[in-house]
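Note that one protein chain of the assembly has been removed; the remaining protein chains are unaltered in position.
Showing chain A:
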Amino acid sequence: MWNVHSRFLARTVWVRNGEVDLAYRALNRVLNNEEVFKTARLWERYEKPFRKRGRLCYEKAHEIYNNEMERKIKFLMRKNRANPWPWN
């Protein structure tokens, strides 16, 4: 019995008050977070090893750049504070 219905345990979302849009958007959000569509698109066509290597290098470099940029922005935002000498 559970074999038939096990696919309704994962990746399912209730629809409340007939709001199908909201439910669909919630589901899509979860799936994007888990990178389901990305993997499905990758496996549509075979990705040769040389392309795969290039893609992984690019992704790692992209991640490093994004993290460092976030750090920099966080640091610079500390300039946004109250003026310690308002009478000047």
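The rule we apply is simple: contacts are C-beta pairs under 8 Å (C-beta built on N, C-alpha and C of every residue); 3 or more make two chains touch, one makes a residue touch a chain; residues count from 1.
Throughout what follows, contacts and distances are computed from a predicted model.
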| item | value |
| --- | --- |
| Among "28S ribosomal protein S11, mitochondrial", "N-alpha-acetyltransferase 35, NatC auxiliary subunit", "Serine/threonine-protein phosphatase 2A 55 kDa regulatory subunit B" or "General transcription and DNA repair factor IIH helicase subunit XPD", the UniProt name of the subunit that does not appear here | "28S ribosomal protein S11, mitochondrial" |
| Residue numbers in chain A that touch the chain omitted from display | 4-5, 7-16, 18, 20, 22-24, 26-27, 29-31, 33-34, 36-37, 39-41, 43-48, 52-53, 56-57 |
